[in-house]
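Every protein chain except one is present and positioned as in the full complex.
Let's look at chain A:
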Amino acid sequence: MAEIVIEDLKKQFGDFVAVTNSSLTIRNGDFFVLLGPSGCGKTTTLRMIAGLEFPTHGKIFLDTEDITFLRASQRNIAFVFQMFALYPHMNVEKNIGFPLKTQGTGRSEIRKRVREVGKLLHLDNLLKSKVSALSGGDKQRVALGRAIIRRPKAFLMDEPLGSLDAEFRESMSFELKKMHNDIDATTVYVTHDQNEAMAMGDRIGIMDKGVMLQADDPLTIYNKPRAKFVGSFIGSPAMNFIDVNAFVQKGSTSVKINGSNLTIPECHEDSNIDFNYLGIRPENIKIVNKGDIRGKVYGVEYLGANKIITVDTEFGRIKVRAPSVINAKFGDNVGLEFDSNSIIIFNGDDETAIKSQFIN
């Protein structure tokens, strides 16, 4: 299997910049998820790794080989498409065996390996069927079979579960992950679904507006977002952001918001400008009776084990994840207590996190 390295990648379609300033290392054996809203450039990045698009600028390495401008067919990479892209004029067996046929593998060898793959993916009984007669899940299995039969260096998957039913998606995602582990593959998986990304990814790369913002394991992505966008895109509800109308200096341990002082982890650098954001996850805020920060309850959503309480405060609407035993009704006046250890300050201009004791 293989390591994929992307260096300062850029792709332009006419005037439109699809991907820019993106660097990334995907480690051997990782299940790497590329996550972002639609149009963020994740699919374009994947297609450049596959060789279906050539970058305007930058380099792509597979292991140590520079594959930036190699043809797709020469990269030994497999691609799984959202629409499956099974060839409708061939049956299951021929679809799975197709990549071997193009390589000129002998017929008996193809048959043997198709049978192996069929067994692995529970397609044994379907090998002679027409692909149009298959269910969505079986189609996706055939597409996976076509990808793994060649034993490629890496798998690229573009929202492979996107066109499946919700209940099917979950079981397929387990199967995918299991297959990844079984054959010890390096996988790059594109999705816009944060739950899928958190559930499946060993590491997650988050993209927005063509830029790779952060690539880390799911826990780090969630707890220590390096960009405001990451905090707002991951997590439901998203991270709370409070405007800070002040300069934040290296070494400072508190910020002033509307006259009250809030303790923050010690900053290790200055902010770029005198306008910043304070970010805090809803579960790092407690509802208390006393407290300096006060607000009125605006809404309560019950989620079973816990509830989301929305509070209107003097610096905006704050969402709090509270245990369901907490009693709060619309209009109640409550106090909020921030867990100062997990606060992140984001620069007001480029929206990157300011390095601190908590995040470095």
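By our rule, a contact is a pair of C-beta atoms (placed from the backbone, for glycine too) under 8 Å apart; a residue touches a chain by one contact, two chains touch by 3 or more; residues count from 1.
Note that contacts and distances are computed from a predicted model.
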Chain excluded from display, named as in UniProt, from "Biopolymer transport protein ExbD", "SpoVR family protein", "Carbohydrate ABC transporter permease" or "Nitrate reductase catalytic subunit": "Carbohydrate ABC transporter permease"
Can you say which of A:F31, A:F98 or A:Y189 touches the chain missing from this structure? A:F98
Identified contact with the non-displayed chain, of A:R146, A:R169 or A:R321: A:R146
Full-complex touch with the removed chain, picking from A:A2, A:V19, A:L34 or A:A50, is A:A50
When the complex is taken as a whole, what residues of chain A touch the one chain not shown? 47, 50-52, 71-73, 75, 77-79, 81-83, 85, 87-89, 98-99, 102-103, 146, 150
